[in-house]
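Each remark here refers to the structure printed beneath this line.
With one protein chain held back, the other chains of the complex are shown just where they sit.
After this line comes subunit A, so read on.
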Amino acid sequence: MLSKLLDPESVAVVGASPKQGSVGYVILENLVTRFGKKVFPINPKYDEVELWGRVIKFYRSISEVPDPVDVVVIATPAPTVPKVLEEAGIKGVKAAVIVSSGFSEAGNTELENWVKAVAKQYGVRVLGPNCIGVYNAYSGFDTVFLPAERAGRPPPGPLALISQSGAVAAAIMDWAARRRLGLGFLVNYGNKADITETELLEGFAADDRVKVITIYIEGFKYPGEARQFLETAKKIAAKKPVVAYKAGRGGAAQRAVKSHTAAMAGSYEMYHGLFQQAGVIEASSVREMFDMAKALAMQPTPRGRRTLVLTDSGGMGIQAVDALEALGLEVPEIPESVAKELKRELLPFAAVANPVDVTGSTTDEHYKIVLDALLPTPLFDMALVVTLMQVPGLTKNLADYLIDAKKYGKPIVVVNFGGSELVQRFEEVLEGNGIPVYPTPDRAAKALWALYKYGEIRKRL
């Protein structure tokens, strides 16, 4: 069922509108211009309207639609929703996205209960109400009522996001689009009258295009939910990394959570414990969640925690060591015999300890020499490579050497910082070839930690 919701073949939009600026207009535009499959606009006020250079036929009701409908998107005023849902049920539609607000979040619990009852009676699964719904970058199925010029749409890719907040989801979508981050799926479940984050987790677990699942959560809502999440997440995390960011940790933040989501929240320590038990990797911000998710999607897990730091800047190397050690990762020294051998091939003033500092006078080849000499050995499980491209000896060929080092099967992350076109191009090539790039050593270290942590989770589950 969830696969129909996330990846439908045909969609009806109740409340579709030719009036620019309305919710019904944006959703219709999304689907007509970017969704390659069947779209049926429903609005009794219109018959045929020319929009986006084509003639759009409106239907008076769902029952008039000649073809089967996989998903109905409902964007009509709240009081009309139960009736519309019933029509969808009679038509045999299996899933509904209720975009409309004015339900339990506004104190209108009775109306929401009515929606639940109708959904149950007709066997329609409901996402929402009060949600932005689904964005599927692969098919262009897109119920997000924010115009694409305001909230960019990310390209297809290995990440999926399950978000309790619609606004946070939209902001992440825009941010991911600008960075060309492959966020293939995004779902916001709003009031969670029916479909829960746990079921969405299962839905993404079953989709091979999704490599890493990210979750933005403020709090569970229903009794006993935490236990269901635990049991499901545990099974999924053994096969696919799940990264979560729980917002609302302190006292004041928890009050905010309650008023925002009407969720009855356990304490933050309970969520933390739950994530640990479930093998869910916990992030402490949205940015960190995607820093980690990117690495998990691109890189293998390391066998242990011993990290090689390779840098052309002494200062960046020191920062990297600080960050790695604070996270419980190791930065072991290079045995003297190995260092002596390596020193002969590098610049005389290069420091061959760990970090290995090839210095600002380095060339691309020096990076290659160090990686080829150390990464295949049992001395190291992974590498953090700082490439400040501002030094004269480095060129875009360095990217090829780094990509080539993937053959050793050990995680590699890169720290690269700057604004020149060379820097940007360099980053694009690396990320296009599965090597994640971060602007600061602490963020790269956290990404390596996530890979290490996931390796440990895999061993345990």
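As a convention for this text, a contact is a pair of C-beta atoms (placed from the backbone, for glycine too) under 8 Å apart; a residue touches a chain by one contact, two chains touch by 3 or more; residues count from 1.
Here, contacts and distances are computed from a predicted model.
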UniProt lists the protein of the undisplayed chain, choosing from "ATP-grasp domain protein", "Universal stress protein UspA-like protein", "Glutamyl-tRNA(Gln) amidotransferase subunit A" or "Kef-type K+ transport system, membrane component", as "ATP-grasp domain protein"
Option from A:227, A:287 or A:396 whose C-beta touches the chain left out: A:227
Using the definition of touch stated at the top, determine which of A:102, A:155, A:273 or A:300 touches the missing chain. A:273
What does the interface between subunit A and the hidden chain look like in terms of residue numbers? 219-227, 230, 264-267, 269-270, 272-274, 276-277, 460
